[in-house]
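First, the structure itself, so that you have it in front of you.
Removed from the display is one protein chain of the complex; every other protein chain stays in position.
Up next, chain A:
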């Protein structure tokens, strides 16, 4: 007997008693405890118990006990299924690994999907440790028993085991396995057909190519026309795997008809599945078929009558476009994809993510397709939509270039400055800063600064304040000259504004732009104004003026 780490517990008295037995004895007894947490704990320590018992007792006593103990809670059974997957050495090595099959077989018939799946996973794991002989003598019969079992649950579990035993068995047995799989694909129960459909791709991968063409294709076609929607939509997933296995020339005849059918299925859930898997399908079928078949299919999905399908397709647009072959990308996007995408955010998303935009697509084309989308979004009733566009603006400006920007987008950016939602005005201000960083101070001076300063005379005090916020943001980027010559006078003039909010923001502005100005200017022009404001009637104006004075060290 070995020393094992023991949880708390008195040591057994007496020199005869082996100290290390007690904790194991506790663990074993707790396998039957009423408290599920204690049972769970024991199951998680199953390897400790097995080590103490030794390989033979584990095989002859522990495993039979575990085989019958399937009345338990899901979490306990799940833990058990997991443990057994790692038990090979504890039963004596690969020579005895087949002893693990009975308990896993009974776990594979449990109704709880997670437990069954874990049992199947463990069975798959230990299948690799079976010698080819053991595989045929022990493992394959188990698979056959499950596949012909009375209960749906056994048959669904069988579906997950075919692919692991197939490669290593004799050709007679291989034929039997193929037959079983065929049977399950046409089982009476939708649950079993669903399991078969979801494992179709994986099974196809281990089959010889001739059988893929002869068996798998017909099974795939049958499942893709199943009367149950839930089966047909799983066939779509299988389509991806199957397409990758077949040579290009066979795809058109063997796979494409079914795929086209799925893309036009009466059930929106199946069409949704096609949309959802579109990028994978694109990669699997290759560029030629994509161009001829997938593009029209994609167009239809983007215009589908069911909103869920359209949304799923819209989600894939970017990836689909990115994976188009370079030579035809532009035409396909401009003539086929963009017109179908009604949702402006998606259109913008595609374009903003294609770095080659202004090389591949001329400015003229861009303005035709892109500009309406931008304008529509910029003026959307929902402010969050407007906000999203503003956030794209610096990136777009960079891609589109300064001329295009000035001509088409400048007015939009200025309009946002006077939006009635504060968050938009704030974002617009930030946007301007980024634009100045991109296009430079000189550009700023010529194009945006005059307009910003012009807002200082707006009858709405909120807009007058926006001028100040812009100046705060832009002064550093624009530099001392522009700030002193053009911006400062405007700020100082606003110190006479009749609205107190404007006046105290003048103080704050002066504090912000102060560091950009030279000291003469500070003393001669800024200080007197701040002193005036420090004597203002409004308490906030006084406060911020005094603060500015002290921060700028003008006292």
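Rule of thumb we're sticking to: contacts are C-beta pairs under 8 Å (C-beta built on N, C-alpha and C of every residue); 3 or more make two chains touch, one makes a residue touch a chain; residues count from 1.
The definition used in the following text is that contacts and distances are computed from a predicted model.
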Among "Cell cycle checkpoint control protein RAD9A", "TRUB2 synthase", "Serine/threonine-protein phosphatase 2A 55 kDa regulatory subunit B" or "Protein prenyltransferase alpha subunit repeat containing 1", UniProt-listed name of the chain not shown: "Serine/threonine-protein phosphatase 2A 55 kDa regulatory subunit B"
Residue of A:35, A:210 or A:227 touching the missing chain in the full complex: A:227
Which residue of A:86, A:189, A:279 or A:410 touches the chain not shown here: A:189
Residues of chain A (touch criterion as defined above) contacting the omitted chain: 10, 12-14, 16-18, 21-22, 24-26, 28-29, 31-32, 52-53, 57, 61-62, 64-65, 68-69, 71, 109-113, 151-154, 189-191, 194, 227-230, 265-269, 305-308
